[in-house]
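Missing here: one protein chain of the complex. Every other protein chain is in place.
Let's look at chain A:
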């Protein structure tokens, strides 16, 4: 809790709480903020965590299994992604459409992650076994930070929400794909989430055609 409060450059505001003296530390952090750097587009982390947990609970009431739950979160993320795509392309990309697959993925990797979570994704990899699979990894996905999965649902990864966002962005840009989220623990980062992107065959054909031209 104290670490969260002392971060001066943390993009997400500190968690309000029942800790005594939290108020003082918070106002001190507020006064130390730089005036020149615009702090627009920031949302309180605690507000988001509550909202997301409620979203997961609500979805759980209406589904009968893990796959269904992931699909539902994916759908919610899809709606967000559709709108986010238009906005981010207009705001950050000037007037350019991504025609190449790699450019679209890089756009997601940096711009989208930065707009959503304040930092670019940790890695973007191409799978060596399958030509049409790519993976975006994040060591500490913000949406998953305050979620702990019970043992019966070990396969669930609520990062399906983010997977939905990515799927909508790729779908909208003309690269239809199936996107899923998986937990891939790695030394030092037990909660590392990998977003697996599997492109449709049509997309790969088109890429090959464009590459040959």
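As a working rule, a residue touches a chain if its C-beta (ideal position, glycine included) is under 8 Å from a C-beta of that chain, and two chains touch if they have at least 3 such contacts; residues count from 1.
By our rule, contacts and distances are computed from a predicted model.
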item	value
Chain not displayed: protein name in its UniProt record ("Lipoyl amidotransferase LIPT1, mitochondrial", "Phospholipid-transporting ATPase", "ALA-interacting subunit" or "Trafficking protein particle complex subunit 2-like protein")	"Trafficking protein particle complex subunit 2-like protein"
Of A:47, A:87 or A:186, the one touching the omitted chain in the full complex	A:87
Chain not shown, touching residues in chain A	38, 40-41, 79, 82-83, 85-87, 89-91, 94-99, 172-174
